[in-house]
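Every protein chain of the complex appears in place save one, which is left out.
The block that comes next holds subunit A.
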Amino acid sequence: MEKTTAEASSDQNVSVPVSIWEAFRLHLICGLGLAVAFWVAHNIYSIDLISNPDQTLFLIWVIETPIIIGVYSISRWNPKQCSFLKAVGHGLLGIPAGAFLNAFGAIVLGAPIGFLYIKRTISWSLLMSLFTFAPAASVFGSSWNNWQRLFVYAKPAGIVDYMICLPAHGTVIGAWLGAWPMPLDWERPWQEWPISVSYGAIAGYIIGMVASLGFIFMFDRRRPHVKGD
């Protein structure tokens, strides 16, 4: 444990210092991207999550992927050894891997399986992977220690860490909570898999972004003290 934190702090030294405003801008871009995706789905293709869950999810994913991978690749961890394109490549590779893990988790927890649901599950897990895995993959590539620090210990140690860790956790927790209304007998169309779960995940993602800004703000205020010591 000591070892990892030591590494983490050493990692911190090489990484590009990201200011709080940059973080704010980055989250704003991601959030706007999400809004644009919904707008496009609603006004141009006139589909929504409830009537066409798989297509809408896929559309959101398509629009959001370049944005998220792009902005996170800019603030990659070691820009000297890793070019922007390489970071983008990492991010793109991370998506299917993350999608697989997300889909596995969903199936363990009870996501329905069947021909009807395969497309939905795939689009949903791609989107989940985009929110959870892609940022980390773009920023850290395949650095196991950083992944472990963020997703296993959940101990972010820097602005970029907060930016990745909190939205990702928010997404997963939101999706988990979003599954709870599904068995209720209200017989609403949004209780179908994976609509409520997707709503939960997106809400969790947004809350995670806001929370991460808050944490970054506090972290930023504390940092001068650390430097002073």
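Worth pointing out:
Please note the rule applied: a residue touches a chain if its C-beta (ideal position, glycine included) is under 8 Å from a C-beta of that chain, and two chains touch if they have at least 3 such contacts; residues count from 1.
The working rule: contacts and distances are computed from a predicted model.
Of the candidates "U6 snRNA-associated Sm-like protein LSm2", "GPI ethanolamine phosphate transferase 3", "Membrane magnesium transporter" or "Tetraspanin", the chain left out of this view carries the UniProt protein name "GPI ethanolamine phosphate transferase 3". Considering the whole complex, the residue from A:Phe24, A:Phe38, A:Tyr117 or A:Trp176 that touches the absent chain is A:Trp176.
Summary of contacts with the chain left out: across A:Gln55, A:Asn78 or A:Gln148, the touching residue is A:Gln148.
Checked against the full complex, the one of A:Gly31, A:Gly70 or A:Gly105 touching the unshown chain is A:Gly105. Although one chain is hidden here, its contacts on subunit A can still be listed: residues 104-105, 107-110, 113, 148, 151-153, 176, 179, 183-185.
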